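One protein chain is absent from this view; the other protein chains keep their places.
Note that the chains are named A and B in the order they appear, and that numbering of residues resets to 1 at the start of each chain.
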Amino acid sequence: MTSVIGSRVVREDAWGKVFGQAQYPADLNLPGQIYGVVLRSPHSHARILSMDVRKARELPGVAAVLTAADVPRNSHGVLYRDQPVLVAEHIRMVGDPLLAVGAESLELAREAAGLVEIEYEPLPALFDTEEAMRPGASPLHPEVHGLSNVFYHLPVVKGDLNKGWEIADVVVERDYSTQMVDHAFLQPEAVLAHVDARGNLVIQVSTQYPHYDRGEIAHALGIKVSRVQVKTLSIGGSFGGREDISLQLIAAMLAYKTLRPVKMENSREESFYSHCKRHPMSMHYKTGATRQGKLVALEARIVGDAGAYASWSPNILRKAAIHATGPYEIPHLRVDSYAVFTNNPWTGAMRGFGAAQPVLAYESQMDILAQELGLSPLEIRLRNIFRTGSVTATGQLLSGSVGLEECLQKVAPFLRQEEDKE
Amino acid sequence: MEFFQPQNLTEAVERSGLDTCFLAGGTDLVLQLREGKAKPQVLVDLSRVTELKYLTAAGGCLEIGSMLTFAELGGSELARAKANALWLACQSMGSPQIRNQATLGGNLANCSPAADGLPPLLALGALVRLVSRRGEETVPLAELLSRRPLLEVGTLIRGFRIPDQGWKSGFAKLGRRRALAIARLSVALAVEREGNQAKRVRVALGAVGERPFLSEALAEMLQGREMNEAWLEDAAAAAQQVVASALGSRASAPYKRVAVSGVMREAWASLAGGEGTACG
Partner (left out) sequence: MVELELTVNGKACMLKIEPGERLIDVLRQRLGLTGTKEGCGEGECGACTVIMDGRTINSCVVLAIQAHGRDITTIEGVGNRIRPHPVQRAFVEEGAVQCGYCTPGMVLAAKALLDKNPDPSPQEIGAAMSGNLCRCTGYDKILRAVQRAAREVTGT
């Protein structure tokens, strides 16, 4: 039996990567390929009144100009199909895809996209989650998500919060907010799509979800899933940013329409405009502790800005709620976690998946409580951390190994040294 | 677009005109070409014009050819000895790859508000040697930076002349990262010392306005005084005033107004020969 633990394992693709042999989608080409570009919305909220693509279609060298009218089933999305492949009328964010051009060269495709005349009616936009949550706020997705912009709410309740406040000697109440973050994976999105000898669509792309992509493409085109093959090439970083489908959907449409191989590459700027971001979260935390430094009560309200489309927001705000206490046992609590639509860039998966943002809130609360109670930051944590046998906010009994105490005890001497210096 | 590669200065100047653009290192121009911000009919590549590539100390001046790269200047002991502020700017501008390609002449021609090379040249009292079909002109950089446009059609930056007055100079910049950062703020400082007196002072600021500039107000306040902690305190405080008035209500103003005092202290601490450490 070979043992992996304790041995040095060379990743199997490492050699290919140090020689520059690893293939990312932009490295592939097929004879006769055309180049695709997407024209994206400059408005955060608008209605398309008219779109004139005649000049673009007539430009020599243009193989296809696709608009919403060319998409058989114009929706996609990992949890809800609330995102248009190409916007028909209602623009919900800057970067929404409006049309796609396939042409003999990238320059031609860009030129053609520049010839499209679009008339917009700008609409009042919602950029603030509190505003978007207010009753009467204009709903962004009345068809798919109903008449509220709050499309996900998870309450987590444990113990008796009133009792918790009764026994709390110190209460700390603060607001925290985190910012939007882009994954900025080093390899911008790219794809090569073609229709093969058997009439099947072959998509070569860097994706985190080839199996999802396959379904999305088949759905949008109205063809059988078995007619779509998605090959994953080397992936130049993703960090969650390649979970939702991207250019591969549009390249598939162009290839299916023109029967030509279609190559698409995002510039860095297009990459920023097109893929999801990390959720900014607004977090209101009220935490109570006894004089002995034991946490007894927590009331938290977490609002995640989903931007214009749902993507993974429910799962991400669920994770935020589950992790709202941090690795600390709190007997009485109520956490309310919401995902809210706005006209900001859409947000989705990114490293930590909703668990990263509440850290700012709960660890800051711990430090402030420690200060109020005259305890060291380490001490207050040691008095509250999860151990084997702890029950989490959602009622999970941690029956297996919980290494946190062991970990803190190992770093404790160093932390105490730092404290002594101060 | 056509491409022309002159073999000497005369050819370069003669081929230049309304429809041409000089190509130095290209690290800014190539982007502008791609974005359509520059649309010349003819690109005049200066890379073979040897008359633009020199670095000498002659006649009491440091002479720097416009086609010298940041890496070449940053690797020069002569530049370090005679123009410390500029030498320091050459260490942190862009990245190693950019410094290997980008030139000091290109830095001026592009004239970004955050151009790393310009505040040191201003503080060092540099003159710019310009050449066109009408002949040569040598003009103080501070004066050139007040011209709109910076360069007339057909004018080529031949080089820079830094009078060797024995001044001590330093430079510091604030970027969002330690490497590969565009200056959010930069300060170049040059001091003529007499004992511990700052006999004359020049202070230049970058990234606090459309173009880098010399601050007369700072210079006046700082010269003729003993260089001590109070002097440095005043310099830091006065720099805040200068930045505040230069930026007005711009979004970056509250940040840069405060940050400049730290950058000023760092610029002072970087003064050649460790002079700055005495009270920094």
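Criterion: contacts are C-beta pairs under 8 Å (C-beta built on N, C-alpha and C of every residue); 3 or more make two chains touch, one makes a residue touch a chain.
The structure displayed is predicted, hence computed values, not measured ones.
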Discussion item. Looking at the full complex, which residue from A:G159, A:G215 or A:G236 touches the chain that isn't shown here?
Written reply: A:G236
Worksheet, complete the sentence: Sole touch to the unshown chain from A:Q21, A:Q371 or A:Q409: residue A:Q21
Discussion item. Touching the absent chain: which residues on subunit B qualify?
Written reply: 1-3, 5, 23, 26-28, 30-31, 33-34, 43, 45, 47, 71, 94-98, 100-101, 178-180
Worksheet entry | Touch list for subunit A against the chain that is not drawn | 8, 10-11, 13-24, 26-27, 183-188, 234-239, 267-268
